[in-house]
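One chain of protein is taken out of this complex; the other chains stay put.
A and B are the chain letters, set down in written order, and residue numbers restart from 1 in every chain.
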Amino acid sequence: MSSQVTLKINGQDVTVEKGTRVIEAAKLAGAEIAHFCYHPKLKPDANCRMCLVEIEKMPKLQTSCSTEVSEGMVVETASEKVVDAQKGVMAFLLGNHPLDCPECDQGGECQLQDFAHQHGAMTSPFGEVKRTFEKSYFGPLIEKEMNRCVSCLRCVRYCDEVIGANALGSMNRGSMHEVGAFARQELACEFCGGCIQICPVGALTSRLAMFDYRTWQLKKTESICNYCGDGCTLTLEAAKEEITRVSSEMGTGRNSGDLCARGFFGYGAINHESRLTRPLLRLENGDLEVTWQWAFDKTSEDLKAIVEKYGAKAVGGVISAQCTNEAVYLFQKLMRETIGTPHIDSGARFGYINAVSALTEVFGTARLASYEDIVQSDCLLVFAGEMTETNPIAALKVKEAIRQNSAKLITVSPYNARRETYISHLPHLAHQHLQVQVGSESSAILGLTKAILEAEPASATPQAMLAKMKTAVSGISFESIEAASGISESQFQKAAALFRSAKRGVLIVGRSVLRGAEGHEAMLRLAELAVISGQIGRPGCGILPLSKESNAFGALEMGGAPEFLPGLQLSDPENKGYNLLEMVDAAARGEIKALYLVGENPLRSLPQKKVKAALENLELLICQDLYPTETTALAQIVLPASSYAEQSGRFTNQEGEIQKLRPAIDPVGNSKPDWEIFSTLTGKLNTKEKTPYQKLRGHVSADAVWKEAVMAMPEGWSTQKGAKPEALSVYAENAQIAWQLPEKTVQDGLFALQVGQSLFHAGQMSTYASGLTTLLNAPVILIHPEDAERLSLDEGEQVQLSTEDNKAGIQLPVKTSKKVAEGTLFVSEHFALSVKTLLPLSVDKTTGVPAGDSGWVALSKISVAAS
Amino acid sequence: MRFKALSKETIERIKAEFPKYPNRRSLTLPALRIAQEDIGYVSEPAMIDIAELLDLTPIQVYEVATFYSQYNMKPVGKYLIQVCKTLSCSLVGAIPIIEYIQKKLEIAIGETSEDGFFTLKVVECLAACGSAPMMQINDRYYEQLTPEKVDQILSDLKTNGKSDLATGPFMLPVLQG
Partner (left out) sequence: MPKYELVLFKNMAQSGYTGSFTDYKKTGGYTAFEKVLKEGSPANIIDEVKKSGLRGRGGAGFPTGLKWSFIPKDHVGPRYLCCNADESEPGTYKDRQLMERDPHQMLEGMAICCYAIGAATAYIYIRGEFDLGAEILEDAIAEAYKAKVIGKDIFGSGFSLDIFVHRGAGAYICGEETALLESIEGKRGKPRIKPPFPAIHGLYQEPTVINNVETLANVPHIINRGAEWFASIGIGKSTGTRIFGVSGQVNRPGNYEVPMGVTVREMIYDIAGGIRGNKKLKAFIPGGASAPMMKPEHLDTPLDFESIKEAGSMLGSGAITVMDEDTCIVWAAMNLMEFFHHESCGQCTPCREGSGWVLQILRRIEQGHGREGDVDQLLDLCGRIEGKTVCAFGEAEIGPIVSSIKHFRAEFEQHISEKGCPFHPNAALSMAH
């Protein structure tokens, strides 16, 4: 049967896919039909009745948004009858609509304005008193002006159908119908901003930018978000060189126009008053703001002096994984080639390197799965219960797979399968949730591996690998795995069978593995699990490691790690540089004398006492950053960098997609893009031959840097997608596969504490965004309501967390959450770094990734002193 | 889970309805009714409890509660008087009955008498058109009303908690073989 249908629209033949709706077919035929409730992302609701059309053989007008095309259908979209109906509906919508367009923030991009202009009558027959509702707010960020609402329910439907937060609803009925939140209370939802974006009129608008602009005054620039590795396309909208609003056009980018709170409300960090705007030198008699010329001279002279005095290897550099590919490429080149030190690392060291290094070792590439693979998958195995918080849009793809393909979701996570009231939560949506003990994800990998090996491993598995794996698990019983993980043999078997039998299975791996203890090894074991499950090497299958930073993949691919040269080529093992922790240790030893930190703040990310001592031991600390930090306070030279919104360049997201940033505003203050700073410094430090032009100007643009970087890459570096069979054979031969007998991790009387990310923040940058700090600006401990009840803790009560030996204690307030398991606690990392000092830090034996997100703590009530 | 507003018995009554439906959401109407029987109206904490019990979000319960006219979103008197005013009732004297009750109880429509016994509401058709005028008080119908009958019914309810004037299994006209 043909999947094409031919119909006639306004006399013109149109051929479209079967299942297309008349409104969409008409658009293809060049006839835009006025509409409000219709939206391509949503199921048809046909409530606004604006899109009525005449269809031959149908006595009544039909809503074109809900009617599917059929062969031979004859449609009129502008007949007299249709125009009359549209005028009628428009009159109904305008009858009670206020005449507040002059002060409505939607003005200029309002569908009611636009369609009224086309379809409305010149005069209104409505002579009654208008119905009025009082203005109200969905919390601190969203204004609801019900008088402007056309009751199309797009907001409610988006919240239900796309986000799955179920935070909005209809209330009352008939002409008093309203959209709103429970009992008119403030919302406590995901604040994705989707309801604002999808509202066709000015009923829902952002309070962050109330009356700040008229839409046509905004300069719009499409770029890439820098708050996580999802790689969302967003439109930065600027008025007078200030980012005033963010949107994302429906259907564009990897995110298809959907955003999360960080993307939609997080732009305040860009023009924050705390931004560093001028180079700063810390001299003996005080700080001095200087010109760039002076700063460049000083930086290059000081570096030269260190190299001359101690040798090039006394210099080290660490760059943030939120810097562009161009910046990382030039930085590693500056370090490796110009200065001559192998000590170069990036923020990918905080976990993502475990994924890239393990996956390239096994499969020859880390580009193994895309969002399309997730959406089209029929089974998803997700080692990331916190995915909505860490990677909200990738999590949306998981939800889309469940909604559209009835994909079966298996989650492995310590979280409960219950959700916070209005925030979606993958374990809650899971077909099967393997609720492991905190920190025992690797036991779950073992359990699943054993279950598949004992059933029917994929025939394509290399024999050598299969044999090694079988030997490795042979001595370990399901009982011992259950003791360690809390998951029974039958649960493992059920989940393993589900994933093994999937036609298109995708494995998703998050920070609980990548930033967990021995994450590199865990990632290798997961790669093997995917192989024996048959979910590698076929279309639609694969592995997607989630990245916290916007350019962790790119930072590694550009050579931002001692073990990788550009293109993930392995560096010379004879001359291997230090990674981040090793550099810190070397600085403490006095071996490294100068450290160049770009967007990295080790005093926050590694809150150990020794780190501060090590940095203080340096002769030269150069910090290049957006904001003053704990670390910049120790630096001799502070260089102000431009944010992602002020520069060109590229990010590579967690799928391996390389996407372009475009400058939306001029650099804030006198800041400069990182690549430009490195280019100039390279010129100043380069003693080798060069053209006078290069010496003078460095690279002319980020694109020029990119051209150079691409030339340095090996063939096929970014085009290889999916496992290389030859790489897998080599791995199968050489791999050493071993499993330790898992240990029971539960410690009686103590709470398992997990530190992680909040949906409303990403690292430190988000804490400068007023939109986000409105949602979360102080640390809390999430605790299960039963635990709180048992300990008689009130909501918001301060408690003391301490290590078992009571050496250190930290006081924080508690908040109950159904999401966290009984006996566990969760603290988001953005405001309570000190809590990390309670947790043990382990260092990955292969990659040196510091793991210190979980551990056991005692929780005690703070006794109220008798007054 | 612990519940904030609903008693253990109410929770059990709601749970007893679970087997009737293939999913929990279908329990929304029965749960709201049972909750209202327990506490007299559907309070916000009660709706939160219902959401918890049915694995919904509170707004999903609230949407339903505000759609159907029988759910009291605010506390009402011990006896909720609902007088029908739709055409058939109005044609034969519903309005004088409504005015009579207002005067007698010294309350306006929508108000509750000072003693907390009676709340008066005016409602749309209750399917007793042949026996108009009529009213519903709590779970019973009272039909073919006259001011005298209203006096009797209200006094019965106040003193005995029930009235013999309540309609039994309905038949009009009374048919006989």
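Simple rule for what comes next: contacts are C-beta pairs under 8 Å (C-beta built on N, C-alpha and C of every residue); 3 or more make two chains touch, one makes a residue touch a chain.
Worth saying up front: this structure is predicted, and the values here are computed from it rather than measured.
Novice: What residues on subunit A make contact with the chain left out of this view?
Specialist: Residues of subunit A in touch with the missing chain: 44-50, 52, 60-61, 63, 66, 85, 88-89, 91-93, 95-96, 125-129, 131, 150-151, 170, 172-177.
Novice: Name, in rising order, the residues on subunit B that touch the hidden chain in the full complex.
Specialist: The missing chain touches subunit B at positions 20-23, 25-30, 32-33, 54, 63-64, 67-71, 85-88, 90-92, 95, 98, 108-110, 121-132, 136, 139-141, 167-173, 175-177.
Everything that follows uses one rule, which is that only the chains that are shown with their structure count from here on.
Novice: Could you put a whole-Å number on the gap between the CA centroids of subunit A and subunit B?
Specialist: The mean C-alpha positions of subunit A and subunit B differ by 50 Å.
Novice: Would you mind writing out the residues of subunit B in touch with subunit A in their complex?
Specialist: 1-2, 44, 47, 51, 56-60, 62-63, 66-67
Novice: If you look only at subunit A, which of its residues touch subunit B in the complex?
Specialist: Going through subunit A, the ones touching subunit B are 165-173, 180-183, 421-422, 785-786, 789.
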